[in-house]
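Here is the structure we will look at, set down as C-alpha cells.
Part of the complex only, each chain left as placed.
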Amino acid sequence: MAIYSESIQIATRGRGTLDLSGPIQEIVARSEIAHGLCTSFVHHTSASLILCENADEDVRRDLEAFMARLAPDGDRLFRHTAEGPDDMPSHIRSVLTQSSLTIPVAHGRCDLGTWQGIYLWEHRHGPHQRRLTITVLGD
Amino acid sequence: MAIYSESIQIATRGRGTLDLSGPIQEIVARSEIAHGLCTSFVHHTSASLILCENADEDVRRDLEAFMARLAPDGDRLFRHTAEGPDDMPSHIRSVLTQSSLTIPVAHGRCDLGTWQGIYLWEHRHGPHQRRLTITVLGD
C-alpha cells in the first residue's frame, strides 16, 4: 500500500463556493494509486469543504442563502466580533460543514457520484489564500 | 497493511433512516482486517450518513422533525425547485450531516460505542436506489 500527498494553495474571491473536483482528480492521477481513499483537508477555520450537487448553480446559491439565514452576519448573539461581522458566522459554517472529506478512489479517480462535486466554501467576505492537503492512499 | 472495499446498493423507501450497522459489520468481517479503519461513503447529494443513538427510535423521529423545521420543504428562500419541494432541503441536510463516516476497526469489527448505530438517511420523499462504498484498511 502506498501513500501520496500534495498541498495546494487556493485563492478565493470572498464568500462563495469553488469547484475543486478537477484539481483533486489531477492529484489522484499523479499519485498513481488505483484503488483506495482520498482525503482532502482545509487548514483553516473560516473556510470548509462540502460535497454538493454540481449541475444547477442555484443549489449553491440556495445553500448560501440558507446559511446566511441560519448564522447571520452581525448577529447580536455573538461576542467574537473584533475580526468583523462575518468572522463568527464563518467559524459556525465551518463547524457545521467539513474540514476534511474522504472519498473512495477507484480506477485511479475519486469515485464521485454523477452529481457530486467537491467544493471549497469560502465563508469570509474578503478574498483569502487557503491551504489544502490532499492525501491519497491505496494500491 | 491491507485494503478491502465493497460497493453496495440500498433501496430506500423515502425519507427516513435505515440502520446499516449490520451490513457494514459483515463487510468488515469479509475484509479479514482485524485493526484499522472503516470508511463508508454514499455517492449521492440527497442522502447522507450519520452515527446516531440506536436504542429509542424516537431519537430518529425527533431528528427528522428537527431537520424538517430547520430546512423546510418548499421554503420560499429556495430557487432550486424544479426537482420538487424536497430536493433543495435534501441537499442542505446532506451538507449538514456526512457523506462519509470513518470508524476504527478493532478485533475484526467497527468499534462502535454501545449506543452508536450507522444510519443511511434518505432525504427525498420518494424511494431511491443509493450506492455506498465501504473501504476497510489495516492489518
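Things worth noting here:
The first chain written gets the first letter, and so on, giving A and B; residue counts start at 1 in each chain.
Quick note on the criterion: a residue touches a chain if its C-beta (ideal position, glycine included) is under 8 Å from a C-beta of that chain, and two chains touch if they have at least 3 such contacts.
As the structure is a computational prediction, the values presented were derived from the model and not from experiment.
This homomeric assembly is drawn with 2 chains in place; in total, the structure file defines 3 copies of the chain.
What we mean here is this: only the chains that are shown with their structure count from here on.
With angles rounded to a multiple of 5, the C-alpha fit of subunit A against subunit B returns 120 degrees of rotation. Computed centre separation for the pair subunit A/subunit B is 20 angstrom, with centres defined by C-alpha atoms. The residues of subunit A lying in touch with subunit B in their complex are 1, 35-37, 50-53, 56, 58-59, 61-63, 65-66, 69-70, 96-98, 101-104, 106, 111-113, 115-116, 137-139. Residues of subunit B that touch subunit A in their complex: 1-3, 5, 39, 41, 43-46, 70-71, 77-80, 82, 88, 91-92, 94-96, 98-100, 102, 131, 133, 135, 137.
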